[in-house]
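Of the protein chains in this complex, one is absent; all others appear in place.
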Amino acid sequence: MNTGRFFLVLAGLVLLSLSAGSVWAQAEKIKIPVAAPFTGPLASFGEGIKNGALLKEDEINASGGINGRMVEIVLADELCDPQEAAAVATRFAHDPQVVIVIGHLCSSATLAALPIYKEAGLPAITPASTNPEIGRLSSYYFRNVYRDDFQGDFLAAYAEKVKKFKKVAIFYEVNDYALGLKDAFTKAAEKLGLRIVGAESYMAKTADFKAQLSKFKMLRPDAVFIAGYAPQATLIISQARSLGLKCAFFGADGLDDAVLLKNPDAEGLFVTTPFLADQGGARVNDFVEHYREKFSLEPNWFAANTYDAVGMAAAAIAAVGLDRGKVRAWLAGVSSPEKAYQGITGATYFDENGDCLKAALVKMIRDGRWVSAGEQLR
Amino acid sequence: MHLDDRLFHDKKLYLPLLIVVLILPWLPLGQAGPYVIRIATLTLLYMVLAQGLNVVPGFTGLLDLGYVGFFGIGAYTAALLTIHYHWSLWLILPLAALNGALWGVLRGAPSLRLTDDYFAIVTFGFSELIILVIKNELWLTRGPMGIPGIARPELFGVVLDQPWQTYYLILFLLLLVLWVVVRIRNSRLGRAWFAIREDEIAAECVGINVARYKIIAFALSAAIGALAGAFYARWFRFVHPDMFKFWESILILCLIVLGGMGSISGALLGALLLIPLTEVLRIILPSEFSSARYLLFGLLIVVMMRWRPAGLLPVERE
Partner (left out) sequence: MPTTLLEQSSLFLQQFVNGMTLGSIYALIAVGYTMVYGVIQLINFAHGEIYMLGAFLSFSLVSGFFGVGLPFVLAVTIAVLVCALAGVLLDLVAYRPLRRSPRLAALITAIGMSIFLQNLALLIWGGQIRSFPRAVIPVFLFAPALQFGEVVVSWLQVVILLTAVILMVVLQLIVHYTRLGRAMRAIAQDQTAAALMGVNVDRVVSYTFALGSGLGGVAGILVGLYYNAVYPTMGYLAGIKAFAAAVLGGIGSIPGAILGGGILGLAEVFGAGYISSSYGDGIAYAIMILVILVKPAGLFGRPSSNKLYRG
């Protein structure tokens, strides 16, 4: 029986196609990989990331590329899954043509990819992972988004000072992002004298939030802080209304998504965001206009942050060439307001951990559209 | 003697394979080299897992749908011991395996009397509970924050930080596991397991202590899963509850269904074919299909059960 040899050949073929597939064609373009979930439950966030990157790619190439070489965005879908993220990261880490990565979205994916980039000496910018530990763990990781703890502090201050809430309940998803937010918010609220009347958790895969919401209803909070992501938030708000819970709802940047606009119950919801499309200079207006033209969509903050992250990557490569170590050093050198990268999300510069200091802004849903909240807190 | 390991006895078959496996890190793979080594490492890891799972459904005929639970227990045991006590990998590996075995016995002992489908359901529920605890008990596991910054594996004080070093480490573990599994399978113990698989009541009648032998199988299987988990934690340097989803149990089951349940060489072949395939599919499929590529795995299970239920390398007996 020759099945054995057949499998041997088969195994060889598998190995061969694997190595063939991983060797990239076309050396002339500069590749900038962008890794995020482009399918799955968080795909609509990933779409912002993808579109922001593609828009920047168009712009760079239209203006002659980086020192004459065209740029190519390489998209990698990691489904917000740590293992998928590690597999994708490995591919980039061992591709000598890659000198910087933009990604990932979920902090758990970023943390899984982080040691791989670090070992390969490959710098990365995350436009969206807000877990406080990322910067501490690797000197190769940078981010142009604020951290969870900053955002939680900010939201508590906004709720207390601007919205004048007295009693708030927290509804948080059991994930790293939401737990970070909840802890920071709780601590800040205590200091400000804002009462947390209840805190309940939920798991991402469930669709039934009524047990917890019924409890909230009896606590009569002024507002419920939803620490989590938009797909669940829209269900939560609808279910709360159907139970007769009439209080306000607010959340952080994970709720900044168009899916909530389709839900009439979400009217009045306010969220923090690093980017406001309707408040900015000429460059922001250009960005929004081009974005609408190209994708027939409204840009969200994921798109804006990614647009800037790709811009920073391009600036670094333009300045020091295709060298991982030098690109890292260039990014680390962007360390003060004077040296900051001026993008559409404001000035980005990094502290010694590669974290950035950025203002959080507030927007809300009015008449089924996102608009800047009348009062901002600076 | 069981002829399932034709692979191990026919030099023409196993020698070339063994040589490729041994020299893989030194093959001229060019730029793709480190990437191929990483996938190869992953493949060897899944070979270990497939061997471990194989012990229960393959040797005793009970379907385990919660194998990922032991993988997770091993990974978290290793992660916590490394982070808090900075113990050596070589101390952690046996401890993790022991902890796995303990949970394997705890799970197995009450379910001894269950028939096949109820046993499968209990294993599933048990592993989901384990993962739920890992996700929710923040004080112990940091829950969904995961545990980042786990130290690399080391040997005699030398840190194994090169891809080829980790490759040989998992190869060593695989060979160790293979040695144990083959030895046991060909011993009295192995024959008792096969007797139980074929006919539990008949086995009981000829004086086989079914309960005892089943418990040993559970412990061994769980220990191997936890061992793989411990390696995984030190290799990935990050553990997170999402790494231990139900899907992983199914994937490992796929490997042994393809190779042939109970077949040691089959479990190796299953991993050799399917684990690199998931990577190849990721590369060749357009992005919108790549997340649905596991559709093929579901189909594969159905097709195998329909047309080749004994797998590609079935267990054959004289």
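Order of writing sets the chain letters: A and B. Residues in each chain are counted from 1.
In the analysis below, a residue touches a chain if its C-beta (ideal position, glycine included) is under 8 Å from a C-beta of that chain, and two chains touch if they have at least 3 such contacts.
On a predicted model such as this, the values are computed, not experimentally measured, just so you know.
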Residue in contact with the excluded chain [from B:Ile121, B:Leu155, B:Leu189 or B:Ile215]: B:Ile121
Option from A:Gly135, A:Pro231 or A:Gly343 whose C-beta touches the chain left out: A:Pro231
Contact partner of the left-out chain, one of A:Ser44, A:Thr186 or A:Asn300: A:Ser44
Options B:Pro16, B:Gly30 or B:Gly298, residue touching the unrepresented chain: B:Gly298
Absent chain, residues of chain B that touch it: 57, 61, 63, 65, 110-111, 114, 116-118, 120-122, 124-126, 128-129, 132-133, 135-136, 246, 250, 253, 257, 289, 291-295, 297-302, 305-306, 309
Residue ranges of chain A at the interface with the undisplayed chain: 39-41, 43-44, 174, 198, 200-203, 205-208, 210-212, 214-215, 217-219, 231, 234-235, 238-239, 242-244, 259, 262-264
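One rule holds in what follows: only the chains that are shown with their structure count from here on.
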Contact footprint of chain A on chain B as seen in their complex: 6-7, 10, 12-13, 16-17, 20, 29-36, 38-39, 42, 135-136, 138, 143-146, 148-149, 161, 236-238, 240, 242-243, 269, 272-273, 276-277, 279-280, 282-284, 287-288, 290-292, 312-313
Chain B partner contacts - residues on chain A that touch it in the complex: 3-5, 7-8, 10-12, 14-15, 17-19, 21-23, 38-40, 75, 77, 79, 81-83, 86-87, 90-91, 93-96, 108, 111-112, 114-115, 119, 131, 133, 137, 174-176, 179-180
